[in-house]
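With one protein chain held back, the other chains of the complex are shown just where they sit.
Chain nomenclature is as follows: A, B and C, assigned in order of appearance, with residue numbering initiated at 1 for each chain independently.
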Amino acid sequence: MIKAGIIGATGYAGAELARLLANHREAEVIWYGSHSYVGQEYTQIYQNMYEIADSTCLDDNMAEVARQADIIFTATPQGLCASLIQEDILSGTKVIDLSADFRIKDVKKYEAWYSIQHPAPQFIDEAVYGLCEINRDQIRNARLIANPGCYPTCSILSIYPLLKEGFLDPSTIIIDAKSGVSGAGRGAKTDNLFCEVNENIKAYGAATHRHTPEIEDQLSIAAGEDLVISFTPHLVPMNRGILVTAYASLTKEHENADYAQLREIYDHYYQKETFVRVLEKDVYPQTRWVRGSNYVDVNFQIDPRTHRIILMGAMDNLIKGAAGQAVQNMNLMFGLDERTGLESIPLFP
Amino acid sequence: MIKAGIIGATGYAGAELARLLANHREAEVIWYGSHSYVGQEYTQIYQNMYEIADSTCLDDNMAEVARQADIIFTATPQGLCASLIQEDILSGTKVIDLSADFRIKDVKKYEAWYSIQHPAPQFIDEAVYGLCEINRDQIRNARLIANPGCYPTCSILSIYPLLKEGFLDPSTIIIDAKSGVSGAGRGAKTDNLFCEVNENIKAYGAATHRHTPEIEDQLSIAAGEDLVISFTPHLVPMNRGILVTAYASLTKEHENADYAQLREIYDHYYQKETFVRVLEKDVYPQTRWVRGSNYVDVNFQIDPRTHRIILMGAMDNLIKGAAGQAVQNMNLMFGLDERTGLESIPLFP
Amino acid sequence: MIKAGIIGATGYAGAELARLLANHREAEVIWYGSHSYVGQEYTQIYQNMYEIADSTCLDDNMAEVARQADIIFTATPQGLCASLIQEDILSGTKVIDLSADFRIKDVKKYEAWYSIQHPAPQFIDEAVYGLCEINRDQIRNARLIANPGCYPTCSILSIYPLLKEGFLDPSTIIIDAKSGVSGAGRGAKTDNLFCEVNENIKAYGAATHRHTPEIEDQLSIAAGEDLVISFTPHLVPMNRGILVTAYASLTKEHENADYAQLREIYDHYYQKETFVRVLEKDVYPQTRWVRGSNYVDVNFQIDPRTHRIILMGAMDNLIKGAAGQAVQNMNLMFGLDERTGLESIPLFP
Partner (left out) sequence: MIKAGIIGATGYAGAELARLLANHREAEVIWYGSHSYVGQEYTQIYQNMYEIADSTCLDDNMAEVARQADIIFTATPQGLCASLIQEDILSGTKVIDLSADFRIKDVKKYEAWYSIQHPAPQFIDEAVYGLCEINRDQIRNARLIANPGCYPTCSILSIYPLLKEGFLDPSTIIIDAKSGVSGAGRGAKTDNLFCEVNENIKAYGAATHRHTPEIEDQLSIAAGEDLVISFTPHLVPMNRGILVTAYASLTKEHENADYAQLREIYDHYYQKETFVRVLEKDVYPQTRWVRGSNYVDVNFQIDPRTHRIILMGAMDNLIKGAAGQAVQNMNLMFGLDERTGLESIPLFP
């Protein structure tokens, strides 16, 4: 049994990790770390785990967790994981960081977008960007995983194949993303109250959202050149789910490509992937069909009038966009079948 | 592997059965029966099953299903199962009927409340009311199960222990129930459109809902006398979930009973039950904590001013209230661990 | 023009008052009082009022408001209005208190249910319970109005006629109420976050909710005897709306009364009332049909099997249940047509 510690187990992403690991036949949670609920029964906070988990919330003493656990998940605010991590810890334990601390290789860029000083830049190079479908091999041997952000996971997987194969003009990428409210966390903020979110849709952080450089970094690697994108997230009145609608111009040489041609590229990249489902022609991704699962559904639509392509992806932000991908990474790091503990079929309706 | 046929696999309850059985390690669905979608790919209708199920919808030829399947689930409108069932079928196959056809032992009562003539009254006596926690032993040996209704399951399990033990005045039971919209099925009716249900709550079928006699029958057995209840269901703007708030007067001799005393009764009945969770004192059942699982959460509150008790229960109407209980029944009938395929932890948020 | 001051203008009820008064042709808001947002533009907090209101939030200096305003509305937490009110204020200004401070005539009862000491018991007797349809005449001449609670308004209006006329057994009244989330206020609490409320229904405060004695007091007056009730509120995932489902036994002498007979009573009480709509037979109140208006829709269903009657009422909790009723009271106090500023037709969908 893999002994897992969760630092930040009482946020939504941490709680989803706890839920997934409770049904994982090769792992068990031995540390429910929390900032706000130390000493309380975990199941008093997450009543869904009543009679399933039986533990008291502990603090976020990472060194102590490292002594007891084979793997540590940090589902914590920016900067916390980096401020606690040390060579001692990494030498004996694996770490999967669900925050952004190790996602961006350029520390100056990180500090500019996140407005904090990076507390542990010495580990940035070593950290592997844990997007399993793309970096599977490095993940297997990593000690430290930078678990991708929710918007980046959905955006990158939707765009990656065609960009990598040179079908998209890298200067034209626009990502219009829509997220359920659990992505905003469990902090008690007026803006996230039911009455403020329900019957509402809004954009936020247009041109300034922190996931922008993360997406750009990964897409730049795919494109083989530095690119900038437009990225606008929106808040949708639903609990779970992210939908990405991305726009790009087809490159001149491919501007008359048809669906079948482009579909072949998608299939080449994804047909062996369990967790990326390329939908049938004219069937668009919808969050309802992936909720509660680790799937990302993708598809695209060609617009012959504008020579643009509309690339779409849908996933559960708390699973493939956070806790599920973290478990997938853990599975890879411990030599397990990548799908272990992630067998849930999307819950509909 | 148990071969299962589903008649009515494209309604919400049938689809939930398909989903649960797809993750059941001892069973597989070999017949996706449908009235409206014969010949269509199942995954075109339920896109969540894309790349999971790989089947075309078949018709509702029950005799043919019986030849191929070890068990048949009928998730169909009232009267259909009863009109198709025959001794031939039952002699070779087990049947779990998710409709109300075999739930009410008094055929006249059935016909009065459902306004249809019963097509197969000869099987009513044999049918076992499949509320596992109460009729477990008879279920194991049954050929034909009347799978309980959603409101009855939640109502009965909430009230049963105290009524059976004589703490409740049988003439005072009032059940005010609230259900998510999936309980209304997938038929395209104006009343169930998003804009009609969202931002709305309403009662319906007050004093006339068909689940009334079903609840009365089972509670009468518990009470050892015939009783009538008031039952009012409500439609709540959410997909899944039933909450029951029931009221009853404590019997004279017990009118000063305290929580601990009554709690002991509950524990006596439910502490060995996996799927009934008696919550801690002052923690009320909420549908969010059971969604996506087979659990029923129950608890109660004593009102010393009125000598009434408020009994509460929450569950997922499509799982413990329909498909999950059907799988639980199947497990019992085939000698499996009752929990097989029902391990899902409630999905929150 | 009536000059109105609102203390607590940045909560949901206060904001609804501001909105209603902005469209009231005989009144204007001259003081937007706030505890948390003093000095901020009101329209930065309530963006719906952008280019409509043009004011900065002021503090809750009631004496100063009294000097400037003809009427003061207090939409504030329990105890605040009572702690600020004085004879000086009341001698020059009218006050409508939307909190519970002056609703309960028995100060001990108030203190027991609200767990605070009443700061100004000397005004309790004078205060008029502002349920316009019942106490219209006293309201006209009042200096101090105790504006009714949301649950009490809907409960009392649903039950009043039949109770007053002796058709209901006073010892059997059970009120199962369901409210939208705006009733819980705009405070930033985890329990009211979107993800906690959405896809959920729960009971809360069963047998202990503070609106219980308020309902009992008013119904006792109607019944002509002291009565106790069971009252259970529920939280429904919607912004606005309260639905009351109440149960009572018909008195022995009336236990065979039919719909037409009882309907006559309702019509007698309400046919001249603009804001109480008695629906047609078999049409149940639903919150969608009253949202955004000052209407209460009521109806009832007789259950001949149990000799109980199910009484139902629906209204918008922020309007008839708070701000709208306060405006209705103001209209009465200033000799205006009671409907002024309350002409909005329910917004559907």
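The rule is short, and it goes like this: a residue touches a chain if its C-beta (ideal position, glycine included) is under 8 Å from a C-beta of that chain, and two chains touch if they have at least 3 such contacts.
Predicted model only: the values in this text are computed from it and were never measured.
When the missing chain is restored to the complex, the residue among A:195, A:262, A:298 or A:332 that touches it is A:195. Among B:33, B:213 or B:237, the one in contact with the hidden chain is B:237. Contact with the chain not shown here comes from a single listed residue; of A:126, A:280, A:303 or A:337, that residue is A:303. For the chain missing from the display, the contacting residue among B:85, B:157 or B:181 is B:181, taking the whole complex into account. Contact between chain B and the unshown chain involves residues 12, 181-182, 186, 188-190, 192-199, 237-239. If you put the missing chain back, the residues of chain C touching it would be 12, 15, 19, 22-23, 44, 46-52, 182, 199, 239-240, 277, 279-280, 283, 286, 288-293, 297, 343-349.
For chain A, the residues touching the absent chain in the complete assembly are 174, 176, 178, 180, 195-196, 198-204, 206-207, 228-230, 232, 234, 236-241, 243, 245, 247, 284-288, 291, 301-303, 305-306, 308, 310, 312, 314, 349.
Methods note: only the chains that are shown with their structure count from here on.
With centres defined by CA atoms alone, the chain at the far end from chain C is A. Highest inter-chain contact count (C-beta pairs) belongs to B-C.
Chain A and chain C have Cα centroids separated by 46 Å.
Across the assembly, chain A contributes residues 12, 182, 199, 239 that each touch 2 or more other chains.
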